[in-house]
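Just one protein chain is left out here, and the rest sit where they should.
Here is chain A:
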C-alpha cells in the first residue's frame, strides 16, 4: 500500500520523470498500433478494416496520442523532470507537488481521448478538429466534446509543467557559477519550449472552448449563418499549432547538443551562444508564421507572400544549428560508433531532409498543389518520426545509466537502430512520391496507380513494428541482466553524471559549488 502511495503522491522529480517515461512508452505503443492499422488499411487494395469514418478516427487518434501523450510527456516530462534538477545541482523542481499534478492530469486526459473513440462515432476530423466538420451537425454525439476535454486537461498539464520548469531554471540555481550563459544547452531548449507552451496553449484552449460552445450552446464563432467564420478557428488553432511543432522538436535539439558534446570528446559544443540564439529565434519566429498551414483557404496574395518569407527565415537559425553540430563532430579523434551517436547522426541527416521538404512547402505557390497531400505527411513524419523520435531514442540510450544505474546492450541497440532507420525510411520516403503525384491525405483508399508506393510504405511500417518489439526486448534485457554502471566511456561533462549511479532518491541535498 505504501508503495502505491509512493507512486501516487510523489513529489520527487526522479519518480515523476520515471512515471512520465512509463506513460510515454505505453502511449507510444498505442500510437504505434494505430499507425500500423492505418498502414494496414492503405497497404491492401480496397476497404479492409471498416468504413472511411473509422479510418479518419484512427488517423486523428494516432496524431493526438503521438503528439500529446508520447512526444511531449517523454521529452518534457521525462527528460525534463529527470535532468533539470540534476544539471542545475538542486534537489528538486521549484514546485514538486505541482509537478505531480502535471503528470496525473495526463491520465484522465488520455482516458478522455480513448473514450472519445470508444463512445459514439469517434472523432473523424483529423487532429486539427476543424469546424464545420467538428460541429454538432456533422459530429453529433459526445466524441468531439470528450476530445476537447482531453486537450483541455493535457493543456493544463503542460502549462503548469512549463511554469514549473521555467521557474526552476530561472530561480533555483543556488550557485552563481551556473549563470545563464553557462546553462547546459538542454536546459536552454527546455526553457524556450516552456515559454512557447505557456503562450500558445491558452490560445488553443480558447479555440477549442469556442468550438465546444458552438457545438453545445448555439454560439456562432465559426458558423457563417450567425456571422462567424470557420477560418477564424484555423487562425486560432495554427497560432497554437505552429509553436507546437517547435515545442515538439526543441528538446530534441538540446538532447542532440549534449550527446554530440559527450561523444566528440571536446570541451564545448561549437559556438554555444549561437546555439542559444538559434533556439531563441526559432522559438520567437515560430509565432509569426502560422498561416503557412492555411495557404489554400483563400487568403490575400500579399498575406501568403509574407508567410512564405517569414517561414523561410526560420531555416536560417535551424541551418546554423545543423552546421554547428557537424562542426562539433568534425576533427574529433575517437568519434565512437556508440548507439546514442548513431541516433544523433541519423537525426542530423534525416531532420535536415525533413526541413528541406518543409522549405518546399513554405512556398505558398507550390503549397497550393501539395497542401493536404502525402508530401506534407512525409515532411512532418521526417521531422517527427525521424527527428524527435530519433532524438528521444538517442537521449534514452545515452541517459539510461543515469535513470537506472544500468546499461543497455550495445549490440542489440545497434541492431535496433539500423532496423528502425530502414523501417521509417521505407515507410515515409515513398510518401514524397505519393504526394507529388497528388494522393490526398486522410483518405482511406486510393486509385490503383498509387498502389506500389503505398505497399512499400506499409511494409516499412511492418519493419518499424518489429524494431519497436526489439526495443522492448532491449529494455527487458537491461533490467534482467542488471549490469551496474561504474564509469562512463564518453565525455561526461554535465552534472547529471556526477553522483554515483544509480542516483539516490534525494540527490544534491546540499547546494553545490562549481569550479570552472
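The working rule: contacts are C-beta pairs under 8 Å (C-beta built on N, C-alpha and C of every residue); 3 or more make two chains touch, one makes a residue touch a chain; residues count from 1.
Here is the rule we go by: contacts and distances are computed from a predicted model.
J.: Out of "AP-3 complex subunit beta C-terminal domain-containing protein", "Septin 3", "Cytochrome c oxidase subunit 3" or "Cell separation during budding", what name does the UniProt record list for the absent chain?
T.: Listed in its UniProt record, the absent chain's protein name reads "Cytochrome c oxidase subunit 3".
J.: Identify the residue among A:54, A:159, A:249 or A:378 that touches the chain left out of the display.
T.: Selected residue, touching the omitted chain: A:159.
J.: Which one touches the absent chain: A:232, A:436 or A:456?
T.: Counting the whole complex, the residue in contact with the absent chain is A:232.
J.: Which residue among A:34, A:70, A:94 or A:439 touches the omitted chain?
T.: A:94
J.: Consider the whole complex, including the chain that is not shown, and state which of A:50, A:224, A:440 or A:499 touches that chain.
T.: Once the missing chain is taken into account, the touching residue is A:224.
J.: Among A:105, A:123, A:261 or A:329, exactly one should touch the missing chain; which is it?
T.: A:105
J.: Counting contacts across the full complex, list the positions on chain A that touch the omitted chain.
T.: Residues touching the hidden chain, for chain A, are 5-6, 8-11, 90-92, 94-98, 100-101, 103-105, 107-108, 111-112, 115, 141-142, 145-146, 149, 152-153, 159, 162-164, 166-168, 170-172, 174, 198-203, 205-207, 209-210, 213-214, 216-221, 223-229, 232, 235-236, 239, 506, 508-511.
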